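Single-structure report; data block below.
The other protein chains are all here in position, but one chain of the complex has been omitted.
As written, the chains take the letters A, B and C, and residue 1 is the first residue of each chain.
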Amino acid sequence: MKNPYVPYPVRITEIITETEDRNLKTFKLEFLNPEDEGKFAYMPGQFAELSIAGKGEIPIGIASAPTEKGYLVFTVNKVGLVTSHLHNMKPGEIMGVRGPLGNSYPWDRMEGKNVVIIAGGFAFTTLRSSIVYMLEPRNREKFKDITVVYGARTPGMLLYKDTLAAWEQRDDINMHITVDATNDPTWKYNVGFVPAITEQKAPSAENALALVCGPPIMIKFTQPVLSKLGFTPEQIIMSLENRMKCGIGICGRCNIGTEFVCKDGPVFTLEQLNRLPKEY
Amino acid sequence: MSENEWQPKIVAFLCNWCSYGGADLAGIGRLQYPPYIRVIRVPCSGRMSPKFILGAFRRGADGVWVSGCHPGDCHYIEGNFYARRKFALLKNLLEHMGIEPGRLHFSWISSAESTKFARVATEVCEAVRALGPAKKFIKDLPEVA
Amino acid sequence: MLKYADKIRQEARDLLQSGEVDVFVGFRKGTIPMMNEPILIRDARDAEKLHWDSNCGINLANYLTKRKERMGVVAVGCHSRNIVTHIVENQISRDQVVVVGVPCEGMLDRRRIHELAGRREILEVLEEESGIVIRSHDFEQRHNKQDVLQENCAICIHRNPVIWDRLVGEAVKEQDGIDRYEDIRAVEAMAPDARWSFFQQLIEPCIRCYACRNACPLCYCPTCFVDESRPQWVGKSIDPVDTLTFHFLRAYHCAGRCTDCGACERACPVGIKVRRFTKKLEKDILELYGWEAGLSLDERPPLDRYRPDDPEEFIK
Partner (left out) sequence: MAAKVVSKDRLNSVLSHWRKNYRVYAPVQKDRFVQFEEWEDRGEPVWEFQNSRLSPKFLMEPQSEILLEFSLDPRTEDSGILKERERVYPLQIVVGIRPCDAKAVELSKRNFVSQEYTDSYWVRRYETTVFVGLGCNRPCPTCFCTSVGCGPFHEEGLDVLMIDLGDRFLFRSLTGKGRDILAEMDGETPSADDEKLALQIREEGERHIVSRVSWDRIPSQDLMTLFDAGFWEDVAFSCINCGTCTFLCPTCWCFDIQDESKGVRGIRMRNWDSCMFPLFTLHGSGHNPRAEKFQRVRQRFMHKLKYYVDKYGDGVACVGCGRCVQFCPVNIDIREVAEKMNNYVRCECKV
């Protein structure tokens, strides 16, 4: 009987400080036992429990893409006991990863469609995974236009800056990077909140799905913009966060209505969420 | 002392302004006292929470010693007056629950009283040593299912 | 105690009707014998739901904090002392509450009554002038009230409300010649190891449900020490040291504030006499500082004050 609580042992191979406030770091992890990589088959939108012996576990969205072989990437905000400890760890140290957990973005539904990605702050992680996955040459043709609106408070708070710059150069993805405000004279992208930039760039709702991830305030103001653009609740896909422990729908705490965020989610359509208590 | 002889672990919470200075002076004066004491400096004896003392015992301290300024000499005017009431109740309740009298000690030592520091340190060490290793309130990995 | 019910309803109706209070906190008759449920009413018409008997041992002072309304509340002696404590600790203001005082003759110990009934099914427990009648399918038992009181009530010396705005009956005679600390002295007389075993056994059935803490009006901290993770003061399992740490610190937090209302013991689903912790503190505080909690609106509690000549024989 497989024990779903045992994490795969991994080694930290690289740690990148992402943001100017140094509160977000990206961890690149490699499986200690190479055969575990095969067992850890995932799709963008899923998450995993990062597991540190003696401290505990934290559920974090997978930022790497299944097309990136040999490692996993997680970007972690420093908040509590486990994340603070993780931020003090060094490359070479051993920890655990348990997963992949939860559903993913609805990749079956997304095929043949325009994909609009709207993200704010550090909620960009699983969307990075999704973009990398879609831009993979053998996947790219499965999707029509890819439009990305991604914003952060300041240029220094954007995640994956090099990757963003590389995507900017491509012609098979429409990038709209924005910051709330900046006094950097060399800033060459947008300035304005994500909902406003979304409204301005006005991605079409026709044959499209929108993946929306960000802080509650961004979500709140983005929803009416998307409605105005013609997106129905079925076309708006969101990813929830709740306090979790087991990650496999057993321990009970992430329960909202009939669903467990960890197992039945974290990805839900707005239409599904409208029928559920707003307890997230 | 043979190498195998048990040596008590004693956590001493010393007030920054008086007792810590007393310890310092005792060191400068090369006064002798037993080496069982681990010092934690606190801003004032009034800062002491029962959680700190319990925390020390839970982590296996054989004795705890809290020392502050003499009443009336508190750097914060009255911190140690409040502390005195807290300590009285805490000591009584801990001992009521079975912690042996002699594990938990309190003193007032000024920064000039290096001799008193060494004397009390010796007393505390001897009292704790006489009791042997602590067995109560020590937190181990839970023995559960 | 039944006799007060009508008067309580009348006062509540009056207070709500006149607009003197926005809400009224009292008890409604419970769904099972010897249980009543705290209830909040806003409408004078609901005053008829209010009930009173000797099963109102849950401390209503626990329901008054973090509210904005003007509140009417029923209070016996100990509960009124907790209201005083709340006022002194700035959790509520005096103007915010209208205390409907109830001179108290003590609450029933329902576990004791179940025991007396041989754990057979109890249909109802009737209160009479001098005692109670336990009624079941096939038997009826009478007991003196004194024999079925909660332990804290049997040794209570403050039965009459300390503060009140309206009183529902004449003050009852306070008990005198009461030895409040017999049980504590018995433990004090034991050797340290015996005391340790005593408390180990005492808490052995604890399931860490925190009913004792939560039934207590003194426990209003936004985050309790048991829920803190950095640092984590106490583990979360049923490890006996963690359980004892919880009970020790919980009691200590109540030092100089506890009115021995007994809500903690009443609430405990596994019957632990948690007052064995708090009463030791109560006794020491009385002996060392001459203090009883909640008797005065004008005095600071004992751990919020000092005297230059406080006892310090234990300090080197």
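Convention: a contact is a pair of C-beta atoms (placed from the backbone, for glycine too) under 8 Å apart; a residue touches a chain by one contact, two chains touch by 3 or more.
Quick caveat: nothing in here was measured; it's all calculated off a predicted structure.
**Q** Indicate each shown chain that the hidden chain touches within the full complex.
**A** Per the contact definition above, the missing chain touches A, B, C.
**Q** Which one, C:Ala267, C:Ala293 or C:Ile315, makes contact with the chain that was left out?
**A** C:Ala267
**Q** For chain C, enumerate the residues touching the unshown chain of the complex.
**A** So the residues of chain C touching the missing chain come out as 30-32, 35-40, 58, 62-63, 111, 114-115, 119, 121, 123, 205, 207-211, 213-215, 227, 235-239, 266-271.
**Q** Across the whole complex, list the residues on chain A that are touched by the chain not included here.
**A** Residues 1-7, 9, 32, 51-58, 79-80, 83, 93-96, 241-243, 245-246, 248-258, 263, 275-280 of chain A touch the chain absent from view.
**Q** For chain B, which residues lie in contact with the unshown chain of the complex?
**A** 139-142, 144-145
Keep this in mind: only the chains that are shown with their structure count from here on.
**Q** Just say which it is for the chain contacts: an open line, a closed ring, a star, complete, or other.
**A** Graph shape, chains as nodes and touching pairs as edges: a line.
**Q** Of all the chains shown, whose C-alpha centre falls nearest the centre of every protein C-alpha atom combined?
**A** Answer by centroid distance: C.
**Q** Cα centroid separation between chain A and chain B, in whole Å?
**A** Those two chain centres are 51 Å apart.
**Q** Whole-Å distance, chain B centre to chain C centre, using C-alpha means?
**A** 36
**Q** Where does chain A touch two or more other chains at once, residue-wise?
**A** none
**Q** Touching chain B in the complex: which residues of chain C?
**A** Per the touch definition, chain C meets chain B at residues 187-188, 192-199, 225, 231, 233, 235, 237-239, 241-242, 244-245, 248-249, 251-252, 255, 277, 280-281, 284-285, 288-289, 302-304, 306, 308, 310-312, 314-316.
**Q** Using the touch definition from the top, list the residues of chain C that touch chain A in their complex.
**A** By the definition above, chain C touches chain A via 229-230.
**Q** Tell me, which parts of chain A touch chain C in their complex?
**A** Chain A residues touching chain C: 80-81, 84.
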